[in-house]
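Got a structure for you, questions after.
All protein chains but one are shown at their positions in the complex.
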Amino acid sequence: MKDSLRDIRLLDDLARRQNPINKLHPLVKLLTTIIYLAVVVSFGRYEISALLPLIFYPVVVFALAELAPGRILRRIAWVMPLVIGIGIFNPVFDHQTVTIMNSTISKGWLSFISLVIKCVLTVAAGILLVATTGMEKLGAAMRIIGVPKIMVLQLLLTYRYILLLGDELARMLRAYSLRAPGHRGIKLAAWGSFAGSLLLRSFDRAQRVYAAMCLRGFKGDYNTGDDAKVGVRDLQFLIGWVAFFLITRSYNLPFLLGSFLTGVIGQ
Amino acid sequence: MSHHRVEARNLHFSYPDGQAAIQDISFTILHGEAVGIIGANGAGKSTLLMLLMGILFPDSGEIIVGDTRLTPKTLPMIRERLGMVFQDPDDQLFMTTVRDDVAFGPRNYHLDEQEVASRVREALAQVGILHLRDRAPFKLSGGEKRAAAIATVLSMKPDILIMDEPTSSLDPKSRRMVMELLKSFEHTKIITSHDLDMVLETCQRFLVIKEGSVAADGPAGEILKNPQLLHSCGLEMPLSLQKCPICGDQTKNFKSG
Partner (left out) sequence: MHMADALISPAVGGTMLAVTAGLAAYSAKKITNEMDEKKIPLMGVMGAFVFASQMINFTIPATGSSGHLGGGLLLAILLGPYAGFLTMTSILLIQALFFADGGLLAYGCNVFNLGFCSCFVSYPFIYRWFTRQGLTSRKILWGATASGIVGLQLGAFSVVAETLASGKTELPFSTFVLLMQPIHLGIGLVEGLVTAAIVTYVWRARPEILEKAAIGGALGDRSIKKFLTGLAIGVVLIGGALSWFASTSPDGLEWSMERTAGTTEIEATDGIHQLFADLQSRTAFMPDYGFKAPAGASSEEAISEETASSWPAVDAGTSAAGLVGGSLTLVLAALIGYLVSLSKKKGSKAAA
């Protein structure tokens, strides 16, 4: 759990750095990501080669934002088992075969590989969005596309309190584990009062925080004072990538490239 | 300058569970005064502050700030003039950067962004943490958090500063920093604490609270020289006024103010 908190803080820090990607308008990044995800998952279940060019997006954004790949790869690895768990049944149930380069392969495996690639791409794109934008700016972008005020506010507050409660919880867990050596987790019998007392403390804190907000003139509006307009660069980013996604979706680029090369060699 | 005056008249307050927290408290604090409200844990100090800020409303009695009586209607106006620093800075810092936190108040009063920026700069410079403005509040040390919390209130340019335990859980150096900061403010100040040495340095007048009532009200010197009174209220003489246990010398003589 400490890892989770550290991850949140790290992503927060990453989002606060200055680089070409972080400087883009949050709305543009949000839209690009959503479109990207839709394009990725829209490919047929046996598709592999046509999917591959889509890896350009995370790779380029990654490099432009100067992110270290290690952490994000770890995140992807963390989500993988779930997808593999369901996808692994594809080879079991799908016995149709196809011949590729003189070897016969089950279509189930193709769909499995396709699924895994999609998983890698979608997870990477999602993490990139947060790592280059940050929660508060995403909230602002959500407001622009018309998400109700109360939801965005609620989201930002939740996000803020995860860190605070996380610290409190870490202290409680430490105290618990010191008195319960060798236990894994908390006994179910004690769980209710353990979590319950954390909850009550949280209630009290919520009230104090709300009081603190009201004392500084809070009337239900979360003013971030950050209303940058969408600029030319933002539009270029959005249109450029979306065009690329659409071209990738419409033409099997690796296949074109491959036929060109094999054609040339063949002659 | 009567508009910086704070007056409490016969305040009574009980919590919903029936516990009477404040019983008949009255006092008047004049412009420019620095008043320390002291008392044991659970004496009613924090409740009193909540009443002053209009977070709670008294069962009977009234609070007057300047010439205005505190009612739900006048609340926004009065809150603009009172700035309260909470005991736990984490309750007060909830944005992702120090700058946004300090700007939170001014933005809520819809000042234009330029004015907000200059107020933020001013407030942060005043508490000496201008260099931390882009940091996340949760990454600050205890002392820095406290300074940031104070800045969030200063940026609203209040006439009266109210502080709940401003030096609790600070290391000696941070405590010293906060004390110097308090002394540098020319606002009317109301400070609650058990840290009597701090209150002694920053306030000229003491208000001792015991079981929800005023046990004593007067110049710091008189009250702190009365060990019986302090003891009966769950307090002790400030260390700076006690005999030194090592050399046996009473090195510091208190000049009554």
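The chains carry the letters A and B, assigned in the order they are written, with residues numbered from 1 in each.
Basically, a contact is a pair of C-beta atoms (placed from the backbone, for glycine too) under 8 Å apart; a residue touches a chain by one contact, two chains touch by 3 or more.
For clarity, every value in this text was computed on a predicted model and none was experimentally measured.
Enquirer: I'd like the shown chains that the missing chain touches, ordered by label.
Expert: Result for the missing chain's touching partners among shown chains: A.
Note that in this section only the chains that are shown with their structure count from here on.
Enquirer: Distance-wise, how many Å sit between the C-alpha centres of subunit A and subunit B, to the nearest whole number?
Expert: So the centre of subunit A lies 44 Å away from the centre of subunit B.
Enquirer: Which residues of subunit B touch subunit A in the complex?
Expert: Within the complex, subunit B contacts subunit A at residues 50, 53, 55, 76, 79-80, 82-84, 86, 88, 90-92, 94-97, 100, 103-105, 107-110, 113, 116, 134, 136, 138-139, 152-153, 156.
Enquirer: Enumerate the contact residues on subunit A facing subunit B in the complex.
Expert: Its residues touching subunit B are 9, 12-13, 16, 134-136, 157, 160, 163-164, 167, 205, 208-209, 211-219, 221, 223-225.
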